[in-house]
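What follows is a single structure, and I will ask about it in a moment.
Entry: subunit A
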Amino acid sequence: MQTKSLASKPVRFLYSWFLFFIVWLAFTTSFQLPEVLTGLAVSLILAAISYETFTGWGFKGIKLRNMWWSMVYILNFIWLMVKANLNVARIVLTPSLPINPGIVEFETKLTNVYAKMVLANSITLTPGTFTVDVVDNKFYIHWLDVTVTDPHEVYKEIAEPFERILLKIFN
Partner candidate 1 sequence: MSTIITILVVIGALVLVAAAVFAVHKRDLVVATVATSVISLVLSLFYFLLQAPDVALTEAAIGVALTTIIFIVTIKNTKRFED
Partner candidate 2 sequence: MEQVLTYLGYILIVIGAIFLFLGGLGIVRLPDIYSRLQAGTKASTLGAMSLILGVGFLNPAWLVKSLVIVIFIALSNPISSHALARGSYRHNIKPWSKEDIDAYRQYLKEEGQKEREEEAKQTENKD
């Protein structure tokens, strides 16, 4: 975890509590008083157990700027995901299977572990690419239709559209 931007313990604790409580409300979808009180108690206990590992940033993560870029990211991601699936559909439905698979690597500029996870999951869910392993800041990608093998080119081809936004959110 990045020690550089670590929030203080009470802030992280409050943040975890808040987040778990919201998830609880989503589970129950009810605003009766007993439900809300039970939710507060349960998320309090859970936050006390797991706040140290759950988050590193605390409320710093919730800024208007970050929210905006997250929105942009999610929309971008959904669009790319739909494109990915149309791509898969095209490949699967073509009788001759036009593929040329291989595993390529690239280096990421991201330092935050959560950002890396988001990037890896996004790569897994978008066109023809699939994260096989992440070691430090090296990504190993299984590519269904390899066009370039040089790490820089691969980076430009696969990771750039995500990372541009992720760098804005996480740094």
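Everything that follows uses one rule, which is that contacts are C-beta pairs under 8 Å (C-beta built on N, C-alpha and C of every residue); 3 or more make two chains touch, one makes a residue touch a chain; residues count from 1.
Inclusion criterion for the candidates: all candidates are chains of the complex that A comes from, given by their letters.
None of these values were measured; they are calculated from a predicted model.
By the touch rule above, subunit A in this complex touches candidate 2 out of 1 or 2.
Within the complex formed with candidate 2, the residues of subunit A that make contact are 23, 26-27, 29, 81-82, 84-85, 88-89, 91-93, 97, 99-105, 120-121, 124-126, 128-133, 135, 138, 140, 142, 144, 146, 149.
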